[in-house]
Structure formats: structure tokens, C-alpha cells
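One protein chain omitted, others in place.
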Amino acid sequence: MPTETLERPSAEYISDAEWLASRRTTTFPAQAILSAEPPIRLIGSPMGGFILTVGDASPPWIKPAVRGLSALLELPSDWDSYGGVRIKPEIVIAALNLLFETMQYDSPAPSIVPTSRGGIQLEWHRNGVDLEVEFVSPSRVRGVFEDRQNGDTWDRDLFYDLGPLTKAIAELSHNR
Amino acid sequence: MTDVSRPLPDFADPPVIEVALSVQFEAIKGLRTPQLGLLWSEFREPFRRVEEHPPLDAVVERFGVKHVAIRPSIQLRMLEALPAPRCWFLNEAGSELIQVQADRFIHNWRKTAADQQYPRYHRLRQSFEQELGRLRGFLQREGLGDLVANQCEVTYVNHILAGKGWREFGELGQVLTVCDARYSDKFLGAPEDVRTALRYIIRNGQGEPTGRLHIVVEPAFRLSDGQPMLVMSLTARNRPEGEGVGGVLKALDIGREWVVRGFASITTPAMHGIWGRKDANRDS
Partner (left out) sequence: MAGPSFEDDATIPDEADLWRRIHPSWVIPDQNIGSLRVSSAAFDDSPDGSPLSMLLADIVRETGRSESDVLVGFQDYSLAALKAADARTNGQKVSPTPTKGEPAHVSVAGPKTKSTKRGMARASRWVVQPNHV
């Protein structure tokens, strides 16, 4: 965040160009020598967009989630016959990033539903739990949770605090 | 948690060399290179120089995220077109600049001469507010929408030269309260150097987390004479405190308070004396 170097005359004041961070030793092993292969690789495609490769060790929910989200990008204008607008790609990305941050390995894949306004809704209805997460924009995310067994409910913003969502996903991931 | 009844720590000669006030917002798709060029005309007086730089990644302070490596190591993003640049609009001295990209607006002050005084937060805040207003006016006139802010950031960078209060990197405990080198036995001596990175959660009056204070201290050397120095950066990043520009400014005020109180809290009283601490009601 602070600005990069510029050429400036120095007196007692030290400009950015005049100090050198200490790099005398390497303290941590490079990632390359670690033995675990990451289960998911992501690279930018030269044609634009991205390529996500998913290995055998990746969570089972990844493929259906990515497939479902990618399909939404194909929906044309007026896709719902009520004037529905095209789904915004930045919302697809936000939804996938949110899943990466909150899902467990064995969590069930969500139903992935487009909204007429170009947003996305992720839904789970199982194990007595109803959970819906709606993306109106990448940073306007709202979730609704209801536990039919114990009556717990919440309806809240989910852009900054993912704790309730992580907990809810954990609850619906396991049979009770 | 802050105690707003206590005055903020105040230093006559703080080691600050750069301050940045920043607001991050939902990306404005239409704010691309041509529009940034038009925008420069809004700021050309006094920011007469312009530079282009790669855009900064968006950063959000989130809570409740589990830290298990299911996610890919690369942040997912769509590459539909070349990303628009981050433009710098600089004044002639290079001491103040505005940085603009599709999802960020930043005002920097930096020390460009030895005798230059830190202009103080309130003046920088006033400039930021005026400039942000001009950006919003531009966006409205060009039909590009309004800002939907999601993060506010205050950064202070300090250069702490050796020779006053400390001499070697192993004496970091003379500068930082959290680096008191106490060992279980006599096996290890003074370290060759120390890097420190700390994070603190910023909470509101209801105890809810709203952001983080990041403190990074790195060893460095002055090239001309090899004199050791410490580069200490404090960044408070938090969510807007309400809608609109008012919510952004309030968040910046909170961030600044955390930076200033955090700086005083993490540095030693001996260094406070060197920097000329002035506030009367400081904790002993």
C-alpha cells in the first residue's frame, strides 16, 4: 500500500530508494519442496476467464458447484421470461470464493439459483435446516437460516462475518 | 477496546514518513483508462503529474473464516479484459498524491524532504473528503453510478533509525514492548534480526469485530552508510460505519485512533521520550 520508490535527494531523511530491506537469510522452505499436491489449481486462461483443475483429492462439492455457477453465466437476457438480466460474472466469483472459505470437505453442494436481478442464491435444505445465501452484488450478501428442529433462526449480512454461515454449513453437513 | 475519554497519544517528532487514507468500493466497471484520464482533469490543480501502476488487489477483513486449505492458492478472478490501471495523480513535490482505480480511492502524504513536517491527520482527512466528493461528482456526471464502500483503511509508515534508543536489531525490545527477549535458558543470545507481524481485532461498542489493525516491523538498512533502521507499518482496515461518505469518514477516524493508540501501545516509553510524547494523561 505505501507508494513505491521514487528518486529523491536525501539529507537525514531517508527516501524509499535509500533503504534496503534485510534479506540475509531464507527462513522458510519454498512451497515447491513440500510434498502435498494442492487438490485444486487455478490458472488464468490466455483467452480470458479462468481454468480450474480439480484433482482426485479435492472436495466432492467443487465440481457440481463450479458446474452450476458456470451454467448461470450462459443464461441470456430475459432468461426467466420476466425480464431477468444476465448473471454478473463478479458475483459468480464472489459466490465461489465464499464457498471456498466456508465449506468443509464433506459439505453438500448447494443448489445454485439465479435471481432475476442478475444475482445468485445458494441454498441448502436438508437435515432439518434451511439455509439461503443471496448475492445481490459481490459485497451485498445476505443469509437466512432456519433450524426446523430447534427453532433457531437468523437473517443477516454475510459479507464481513462468515462465522454464522460456517457454523450453519457444519450443521447441515452432518446427520443429526 | 478504545477509551475515547483518553486523549490520543501525541508526539512532537513522530517517525512517520507516510500516511495513506483509503476507501475500497465495489468495482465501477465503467471507470477504465479513458475515464481515469478525464478524471485527472478534476484533480490537475495541484496534482499535475500522473503515473500508471498495476491495480491493487481488493482486500476485505473477514471473520469466522476457517483456515483450512481447501481454497486455491490463487485468488479467483475473471479476466474478461485487461485490468484498468491504478492512476497516481501527484503534486509537483511528490509529497501528496491521489491513487484511483476501479475499486479504490487513496490519498497519500509522504515525507519528501528532511525538514518536512507531518501535516496531521485532520488536514489529510479534509483533503480526502474533498477529493472523494469530486470523484463522486465525476462519477455522477459520467453516469457511472455512486460508490458502494466496503472497506476503509488508514496506514502509517514509520522509519525508526538506529542510534536513538537502540543500536542493533537484536535490541528490538528497546523499541517494541512485545519483543522483550526472554529465553527459557541461556542457549540463545541476541538474534541477528527480527521481523514481526501482529494483528489485532477492532471491535465496536457492542464487542462485534469490525476490522483489524495490522502491525509489521521489518529490519532495513540505510544504503548510504549501512545504518540499521526499522520500518514499522500500521494499517487499520475496517468496514464503513454507516452509509455514504459519512460512514467512510467515521471508519477512517476509528482506524486512525487504532493506529495512533496502537503505535503508542506497542512502542516503549523510552522511545516515546525520544519522539517527544506530549499528551498528559498517558498510561505509565
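Going in written order, the chains are labelled A and B, and every chain counts its residues from 1.
Everything below uses one rule, namely that a contact is a pair of C-beta atoms (placed from the backbone, for glycine too) under 8 Å apart; a residue touches a chain by one contact, two chains touch by 3 or more.
Predicted, not measured: the structure shown is a model, and the values here were computed from it.
Colleague: List the displayed chains that the omitted chain touches in the full complex.
Modeller: Taking every chain of the complex into account, the missing one touches A.
Colleague: Would you mind spotting which of A:Ser107, A:Gln121 or A:Ser173 touches the chain that isn't drawn?
Modeller: A:Gln121
Colleague: Going by the touch rule given at the top, which residues of chain A touch the chain that is not shown?
Modeller: Chain A touches the missing chain through residues 71-72, 75, 79-85, 111, 113-118, 121, 123, 125-130, 132, 134, 142, 144, 148, 155.
Here, only the chains that are shown with their structure count from here on.
Colleague: Show which residues of chain B lie in contact with chain A when the two form their complex.
Modeller: Residues 17-18, 20, 22, 26-27, 53, 56, 60-66, 68-81, 88, 94, 97, 99, 106, 108, 110-114, 116, 148, 150, 153, 155, 157, 159, 161, 169, 192-193, 208-210, 218-224, 229, 231, 233, 235, 239.
Colleague: For the complex, which residues does chain A have touching chain B?
Modeller: Residues 1-4, 6, 8, 10-15, 17-22, 24-25, 38-45, 48-50, 52, 59, 89-90, 92-93, 96-97, 100-105, 137-140, 159-167 of chain A touch chain B in their complex.
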